[in-house]
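Just passing along the structure, written as structure tokens.
Every protein chain of the complex appears in place save one, which is left out.
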Amino acid sequence: MRLKHILAWVFVILFVGVVAYSLQTEVPFGHDLTKLAKYYVDNTAKETGIPNFVTAIVVSYRGFDTLGEVTVLLLATLGVIGILPWEKHEKVKKAHPVLLWGIRIVFPIILLVGVYIVIHGHLTPGGGFQAGAVIASAFMLYMVSLSTHLDLEAFAFTESIAGTGFALIGVAGIFAGGAFLYNFLPKGNLFDLFSGGIIPIVYILIGLKVSSELTEVVSHMMKGGAEQ
Amino acid sequence: MTLKLFDPMLMIGISLAIVFLMPIWKALGGKKLAWAVSVLLYAFNTLFMIGVAYRATLYPEGLIIKIGGFKPPFGIVLHVTFWGAVLSTFVWFVAFLSIMYASTRYDAEPADVYYALLTLLALGSSGMFLTGDIFNLFVFTEITALAAFGLSAFMKKKGTAYATIKYIIMAEVASAFLLVAIALLYGKLGTLNMLDAQQTLKTVGMTGAMVLSVLFFLVGYGVEAEIFPLNLWAPDVYKYVPEEVIALFISGSSKAAAFAWLRMWVMVFGVPQKMLQTMLWIGIVTFAFAEVMAYSQKSFRRALGYASLGQAGLVFVAISLGSELALKAAFLLMINHILSEAILFYIAGNIGEDGAPANVRIPLVFGFLGAVSMPPFIGFWGKIFLFMALAKAGYWVMFVLIALFSIVEIAYMYKWFISLYKGTGKMDLVRSFSPIMLTLVSFAMWFMPFVPKIMDLLDLAIKPFLQKGVM
Amino acid sequence: MMFYIAALSLIGIGLYVVLTKKNLVKVLIGISIADSGVNLLLISVGYLKGGTAPILEKGLNKPMVDPVPQALVLTAIVIGVATLALAMAVVIDVKRHFGTVELDKVIKMMRGGDGSDA
Partner (left out) sequence: MTVVNFLIYVLMGLMVVMAIIAAETKNLLSAAIFSGFISLVVSMLFVYLQAPDVAMAEAAIGAALSLAIILFAIKRTGEVEEK
């Protein structure tokens, strides 16, 4: 071990010790709820009309963060496309029959799971991001096992429409209720599938956007920029 | 009533919708349409932000825009002050000039992606200037950072790949630190709203966890605000990345990070006195290191890169001092830096076989004068204010050090100026539009402190701070 | 307490990798480990002893854990994977130009006058 490594370890141990100590003394593990948390726990169901508070915060209270977050994903996609452009299409290899049949059975099931997760995002754990990742992994499985390519333009259009929909719902809120992302639809009954106003719609748009963006990223990572 | 229309969220929402539609623009009209849409958007946003800046002056604590209609601190708010709105206007203005400049750049492919990245860099930094929520600030920081990575690596050259990967690693570590800082702050104060955090912190005081939080925020924003030793990525990026992108880095991501630090340090933490000395010294070291390094550079763009780090150091000193005079200085130095360095980078990108272009000599002179904070440039007032602030606070050692290294700066800038002024090259007519426009703006800015009515602008920028400690 | 230490250890080990390793892929793996640690830290800060998940259930009324850090971490996870993808794309670009992903070798090649304004 060289001196540099030892110094690095010392630094790391100091970092862990100091931060853990000050956290434990000032914000003990399992401490009482903060002011913000208390408010959310008491009022979320009333104000947004959905039982999953995390979804309520992600889509409604902090919906703007989420808009920024899908923008970050878009940026990753743009960056990967810019750095690893996809120039030539390779010939599709003939896949092994076991893989072929396997993927035909598994692929729709994974897709279905993804769709279920996003539609129930405001009632049960899960939502747009989780579903987006699940759907993207289904497509990734498809590409890996059949070593084929998907029509990325279709994904780009899906993503573009979904993202624009999200942003425009936000802008519509300015005119409908005086605030960006204002929930201008009726909230319905708690625990119903059709409830929460714009929240399920926005989460489905997020799911579409995230899934197509992640698929694009992964396929460019696989093959993009190979021939130069 | 009509003023209500100047809602910055409208600007952000529409810009995002237009960026998201980029594949559609491309399908409809190719990259020409993508370019045209972006130019229109930037011009519109520049004008719109002027309106927002005017609207912000009507509110003594800054204009608070609730998002989603929830009352703060429970929903996200934008907290628009005059200062932030002015810097945001400059971002869109420089973005407009950059994309005009980029219209002659044919090697940036795929072009629609390039324009989308430029838009998002401007949008991300604009969001950092406007937001009033600590986690939202983090999200915008990441938007800015990823757009910067993408643009920085976009040319797919040897130099850009090398410069970008260093930048990415540093910025990624910084973002992890930012999240730890947010965890500490949220755990202790139980809020993410800046104004609310400021109020809560007054009752809690600067405990150990808060000191750690400040330090981690410093690391988090220091990379993009170019604070020593977190700025080592910058000279390479400034050397290899296209000049129109660099102009946007200087006005966008670097200023936005400095402004974020201003918001955290002055507004949320209220300039904790026991850490003041350390911060000042970090700024001084940044300045001194940058000027010494710049002196020994053989490439003009690298020298400019280091000079830009030096300016960032000065801005950091001014912000950290956090008194009225110092903040005025920071405001002027930021604008000065945006204008002068952008002019010089636009010109530096066109130095060819025959040396510097001869048809943009006046902008060249202006750029150099601005880079050393000399009249007719507002940076002159900025530096005067900074010296006054340091003298008033009794930091004489720092006063002398800054004066000393300013002389170093003037020395090497003079050297470069002499060698560049002799150039007989020629700059593309479309390209020369950008530095000429910036020169006009900076000339107009010089008169700012002379006209009483306009001098008030400076007071407007500082007023929210004096009244409520709000930036 | 143990959760804090575990989360911070992950961050620390990630930092260690960044500080000492030269292989760019390895450095990014380190950053992704640190990201996991940061997420764990944020969730631990919001934990309430004896709380349940912040999802309302019919006829159940128990104290809940803090939902805010969970929302923040959802955002942070997605941002993490986005930056990781972009960084990996740049690493692949580095490999294409330099034929290696060892940072010290890359620096040596750049210093060797090899990468003037190429």
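For clarity, chains are labelled A, B and C in written order, and residue numbers in each chain start from 1.
Please note the rule applied: a residue touches a chain if its C-beta (ideal position, glycine included) is under 8 Å from a C-beta of that chain, and two chains touch if they have at least 3 such contacts.
Source: prediction; values computed, not measured.
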Task = Considering the entire complex, write down the shown chains that touch the omitted one.
result = A, C
Key: Candidate in contact with the missing chain, chosen from A:V41, A:A133, A:A162 or A:L181   = A:A133
Key: Interface residues of chain A (partner: the chain not displayed)   = 52, 54-55, 117, 125-127, 129-130, 133-134, 136-137, 140, 214, 217-218, 221-222
Interface residues of chain C (partner: the chain not displayed) = 2-3, 6, 9-10, 13-14, 16-17, 21-26, 28-30, 32-33, 35-36, 39-40, 43-44, 47, 51-55, 64-65, 70, 73-74, 77-78, 80-81, 84-85, 88, 91-92, 95, 100-102, 104
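The rule we apply is simple: only the chains that are shown with their structure count from here on.
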Task = Would you mind checking which chain's mean C-alpha position lies nearest the centre of all protein C-alpha atoms?
result = B
Query = Taking mean CA positions as centres, which chain lies farthest from chain A?
reply = B
Task = Tally the contacting C-beta pairs at the B-C interface and at the A-C interface, and name the larger one.
result = A-C
Inquiry  = With centres defined as the mean C-alpha position, give me the chain B-chain C separation in Å.
reply    = 26
Message = Measuring centre to centre with CA averages, how many angstrom lie between chain A and chain C?
response = 16
Task = Could you list the positions in chain C whose residues touch two or more of the other chains?
result = 11, 15, 45, 68, 72, 75, 79, 82-83, 86, 89-90, 93, 96
Inquiry  = For chain B, give me the residues that contact two or more of the other chains.
reply    = 135, 139, 142, 146, 149-150, 153, 156, 180, 186-187, 192
Query = Touching chain B in the complex: which residues of chain C?
reply = 11, 14-15, 18, 24, 27-28, 31, 34-35, 38, 41-42, 45, 68-69, 72, 75-76, 79, 82-83, 86-87, 89-91, 93-94, 96-98, 103, 106-107, 110, 114-115, 117-118
Ask   = Hey, which residues of chain B end up touching chain A in the complex?
value = 7, 9-10, 12-14, 16-17, 19-24, 65-70, 73-76, 109-110, 113-114, 116-117, 120, 127, 135-136, 139-140, 142-143, 146-147, 149-150, 153-154, 156, 180, 184, 186-192, 207-209, 212
Remark   = Seen from chain B, its contact residues with chain C in the complex are 135, 139, 142, 145-146, 149-150, 153, 156-159, 161-162, 164-165, 168-169, 172-173, 175-176, 179-180, 182-183, 186-187, 192, 240
